[in-house]
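Every protein chain but one is kept in place in this view of the complex.
Letters A, B and C name the chains as they come in the text, with residue numbers starting at 1 for each one.
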Amino acid sequence: METTLKRSYPNALGYNRSDYLGLPTTLCKGCGHNSIANMIVSACYELELQPEKIVKFSGIGCSSKSTAYFLDRSFAFNGLHGRMPSLAEGALFADRTLKGIGISGDGDTANIGLSQFKHLVRRNLPMVYIVENNGVYGLTKGQFSATAEKGLKLKRQGENPYLPVDIALEAVAANASFVARSFAGDPKQVKELIKAALSHDGTAVLDIISPCVTFNNQDYSLHSYSWGKGHEAPLHEVEFVMPREEITVEDFENGTVREVTMHDGSVIVFKKLERQYDPTNRTEAVRLLEQAIRRNWLITGLIYVDPNAPTIFDMYSMSSESLNRIPAEKLRPDRKALDMINLSFQ
Amino acid sequence: METTLKRSYPNALGYNRSDYLGLPTTLCKGCGHNSIANMIVSACYELELQPEKIVKFSGIGCSSKSTAYFLDRSFAFNGLHGRMPSLAEGALFADRTLKGIGISGDGDTANIGLSQFKHLVRRNLPMVYIVENNGVYGLTKGQFSATAEKGLKLKRQGENPYLPVDIALEAVAANASFVARSFAGDPKQVKELIKAALSHDGTAVLDIISPCVTFNNQDYSLHSYSWGKGHEAPLHEVEFVMPREEITVEDFENGTVREVTMHDGSVIVFKKLERQYDPTNRTEAVRLLEQAIRRNWLITGLIYVDPNAPTIFDMYSMSSESLNRIPAEKLRPDRKALDMINLSFQ
Amino acid sequence: MQINDFSVTFSTINGSGSATANNTILRAISKMGVPVSARNIFPSNIQGLPTWYNLRVNAAGYKGRQEHCHILVAMNPETVAADLEKVVEGGLVLINEEILLDELPAGMKKIPMPVKMLLEASKTPTNLHIYLANMVYVGILAWLVGIDLEKIEAALQYHFDHRQSAVEPNLKVVKIAFDWAHQNLANPGDYKLAALEHAENKILVDGNTAGALGALFGGLQYAAWYPITPATGLAEALNEYIPKLRTDPQTGTTNCVVVQAEDELAAIGMVVGAGWAGLRAMTSTSGPGLCLMAEYLGLAYFAEVPIVVWDVQRVGPSTGLPTHTSQGDLTFTYFISHGDKDMIILLPGDVEECFEFGWKALDIAEQLQTPVIVLSDLELGMNIWEADPFAYPDHKMERGKVLWEKDLETLLKKSGQWGRYQDIDGDGIPYRTILGNLHEKAAYFTRGTGHDEFAHYSEENRDWEKNLQRLKKKVESAKKLVPPAEVLNEEKGRVGLIAYGSTKMSALEAVAMLNRSGRQVDFLRIKALPFTDEVETFLKTHDRIYIVEANRDGQMRQILNVNFPDYAAKLRSAARCDGLSLSAEWIVSQIEKMEG
Partner (left out) sequence: MQINDFSVTFSTINGSGSATANNTILRAISKMGVPVSARNIFPSNIQGLPTWYNLRVNAAGYKGRQEHCHILVAMNPETVAADLEKVVEGGLVLINEEILLDELPAGMKKIPMPVKMLLEASKTPTNLHIYLANMVYVGILAWLVGIDLEKIEAALQYHFDHRQSAVEPNLKVVKIAFDWAHQNLANPGDYKLAALEHAENKILVDGNTAGALGALFGGLQYAAWYPITPATGLAEALNEYIPKLRTDPQTGTTNCVVVQAEDELAAIGMVVGAGWAGLRAMTSTSGPGLCLMAEYLGLAYFAEVPIVVWDVQRVGPSTGLPTHTSQGDLTFTYFISHGDKDMIILLPGDVEECFEFGWKALDIAEQLQTPVIVLSDLELGMNIWEADPFAYPDHKMERGKVLWEKDLETLLKKSGQWGRYQDIDGDGIPYRTILGNLHEKAAYFTRGTGHDEFAHYSEENRDWEKNLQRLKKKVESAKKLVPPAEVLNEEKGRVGLIAYGSTKMSALEAVAMLNRSGRQVDFLRIKALPFTDEVETFLKTHDRIYIVEANRDGQMRQILNVNFPDYAAKLRSAARCDGLSLSAEWIVSQIEKMEG
């Protein structure tokens, strides 16, 4: 794909790609998380978002650190281990015109944060939730996370005795409205899925296999680069098309094409590969994930989407003003209101 | 079924049913939890278990209180809200000859306790885990729990805006080895499933709809007696047969019969109803649950079972002695061992 | 004869609807202008267990719990024997005549109530009798002590929101019982009410509702909570009043959001997120929930996020007695979360202050950019108290040092730079921007790890120390913002008594009793931590100081010891925790014992 190259000049909003950069990474060289951070930069640049209109959230872990390594011009809150979802659930009410991007790790999401993750998804808070999934605790130096496969061997830890938690299946079970899986070794797909996720009006869960080169990159490990490369089974080729762009079917010479129109008018275009897969069918999604588990497939692509599921914001009749800009006068009821209240207690 | 009546004399171990009773309940009259407590009494009596060989665990809630209302001769630990699983994960290592019964509520399990619940299931700790599911917080007087259906209306709470958590689906997604659903209004089925659960070598999850007559028993509510009675869709008739009992197929005059042999040699006999359902097929189980959600069925019966899944105990090579009876001499290594250690640091 | 000075205990069973009867009596007496107070003693259970309601009439306005009652209304056969032990000599016992009772202790007078007969006589629908039964004692008590039937009617109208279908049968039973008593009993006349003129119309309200209203008048914008007794009422009151107070009647849109979280870990996380994003944010909980908030409170302190946490205390440790009151969370709250930190704590002493601190807490949190914890308790929070009408906030909303686009531009023009954690004003409080601020210099990175003045990640030892020392300065700034301690009398060299929170009620009475008995005692009420200057002055000027509180370990005394080592040796503890609020009698007895 040439898109990245083609656009290396200011985007429609006048921002250069460099306006989306973060600080230099302090993660290990070759860490999957770095390549995801790069793709977030590219996706935001290509989507022509204003950096100040994005808010970043994260928990604790190498993955969660990486919010510092993209979008330096965006607000960010690096919260507590496993408890980023609740932060976002509070903060994003303050200004609904902002887009939230949350970065978590597999330990952060599937161990200590499982409950907050699932309840976030259930509430369908509009934000992108990326799990940088390496099957291991990177920052604390190589313990098993709940997504580690049974039988994985790690230095100092021995052999993992448990079946893994499947983050995508967990998301679907919790009534997620957007669930995708990708692989840091496939940056183009990662980028297109991030773009789609950013345009989704609801919680968009991206489970991205992101190898930890320091603690879990053995060839046989299900979270390594080489295993991922050998076993990736893309459901489709994905291309994200912005509302005002034209869909150029030329990009997809061969194969049939399917489109899903998102809430904001953008379109996700799927070029079908061998498999016939409909990402708007939840029963299908559940079955596919169940199969993938049994057969050790690294299914990637958009697994499930419902562009019109009600969000948590739909449950409140809030004014369209940014809540955090409402002036004090409007927030404090007047004296008469208090008189009435006092009267009602007499 | 006459079984209960037939056996109202001392069981093979010489215990009367009254030996399995607890204190008089202080729950509301008509509360579903009371009827489940009664069925636990019956199941243990009929299974001829020694009361001292059972350990009870619970969290906090009306449901969790009910561990006091059965098996007064068993040890019990009423722990913290949502965190009974971890208690059991510690305690049951102490003596593997004991059987654990955990009682939880839907708030206890699906809200504050979701993470502990799922990780318990994933570890497959041998114990019975009963969720007395009423869609509401009883003890704190009627707030929505995460299993409350979307649109449910409760006094002081308004209308529930979220899709419910499906405890059985969550259990299956977490690789549970035994998942059943039942309805407190169907005591016979509850009892047979409890017996099956008690014989399972692994975590046996029982999601029992148990109406809260005080706060959530409106006819339209999915957790009420009348809705349950109108919508129960049993997968099969279940009968539990102890290892040394003979299977009398007469009990099942009509219809075909299927059997699953449990780890301890006992047999669960299913009399098929209309539906053809195989509870040993996980893909089927996932599909069924997904369907039941879409179609508002109160599916009851044994949804999934794998009698031979490895348990957490299989992961440790522990001696067969009760761990908590090992004498001090065996626990403290000798002086020579320390000398060696000291040497190794020089 | 005791006029306007006696107490009544109603002994009933929970789930039997006695709350309606009890509240009716409370409101009717209040409407007579006679100062009255009451507390509910109830089990952690939904239905079928013993419950008590202790009502006190006191012309002088004292509201503390009393160890004994003058009148017992006995409706629960299970507890009547024990209940009788609490009745004073010469007391009256109104008893459902179906309760079999051997004999009353000497000196008590028994007044049997033919509940069943009167209900039947009332010709009210039988299916309602279970609820109406309690109206029998309302009627008989009204006759006995002289409660205006008119006021009772008014109270019922209030209670049932003028639904006559409900008011009528209730009132009917009251009247029938009243008439029956009038005709069949001789009124001993020992305890009597006499209507008074109140200066103002008193209101009746519980502390949880008061706190919620205070927050709503304080411009609260975001609350997240998880149900827990005795704090639940606070969040439920928010839900109740948002449509009335914070919703635009034209558009139907609201500017205050309440989220029921999946647990307290999430509730506090949500609130920290909201507070960080510039919303006035709070949560409410009780001890067990507070435990789960420890880690996020540390982050809020360190990341300087304004939030308010209400802890409505119940008896701990652990699940404890969830429906009984205590002041046992003070030291935990003061030292909550690992590492060095300082928590600002407000200690409301009555429902008026629940309202007042409800809005002030939000101001203080935003001014200091730090968590503020309001320690209420079950006593205050779940009981309905007579109070002066809530006073409209006497001060404009203080939003603290917030920089929007223009402010930031101005600052940058002036100073050339802005650092999120720079102490520009020397008060330890930095300036903050808020998300949504589109100025290209506005964004900063918030974290729980070390950082420099410009919010950049730093593990430099000097950066860490400097930052933590600056944070410590906020304690001094806080002293100027929190409600000052209240001093009642102060004369050098006398004995001092210190109380706080709901214990104020009995402490005030104890001081009066001690003074009457010839021991001159001065009184100081602490309303907040950090301690304001009055506290040190009080400690300095008194020889012996008793700290009165409803916990086992004397937790306020412990914190005073920490802060005032020079006076620590003068402090004495009168502390107790058994699930009941302290009585003035007990306080006096403790002080007399220690004073010798």
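Basically, contacts are C-beta pairs under 8 Å (C-beta built on N, C-alpha and C of every residue); 3 or more make two chains touch, one makes a residue touch a chain.
Keep in mind it's a predicted model, so treat the numbers as computed, not measured.
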In the full complex, displayed partners of the excluded chain:
A, B, C
Kindly state which of the options C:232, C:254 or C:558 is in contact with the chain not pictured.
C:558
With respect to the chain omitted from the figure, which of C:2, C:157, C:201 or C:331 is a touching residue?
C:331
Contacting the left-out chain: of A:42, A:74 or A:111, that is A:111
Logged for chain B, residues touching the omitted partner chain are 50-53, 55, 67-68, 72-80, 83, 85-95, 97-98, 115-116, 119, 316-320, 322-326, 328, 330-333, 335, 337-339, 341-342, 345-346
Sites on chain C contacted by the missing partner chain, in the whole complex:
43-44, 286-288, 290-292, 294-295, 298-299, 301-303, 313, 315-324, 326, 328-329, 331-332, 334-341, 447-450, 459, 461-462, 464-465, 468-469, 472, 551-553, 555, 558, 561-562, 565-566, 568-569, 571, 576-580
In chain A, positions touching the absent partner
26-29, 60, 62, 80-82, 111-112, 114, 137-141, 143-144, 146, 156-158, 214
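FYI, only the chains that are shown with their structure count from here on.
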Most central chain, Cα average position:
C
Measuring from the mean C-alpha position of chain A to the mean C-alpha position of chain B, what distance in angstrom results?
35
Cα-centroid distance, chain A relative to chain C, in whole angstrom:
43
Could you pull out the residues of chain C that touch at least 2 other chains?
262-263
For chain B, residues contacting two or more additional chains
111-112, 114, 146
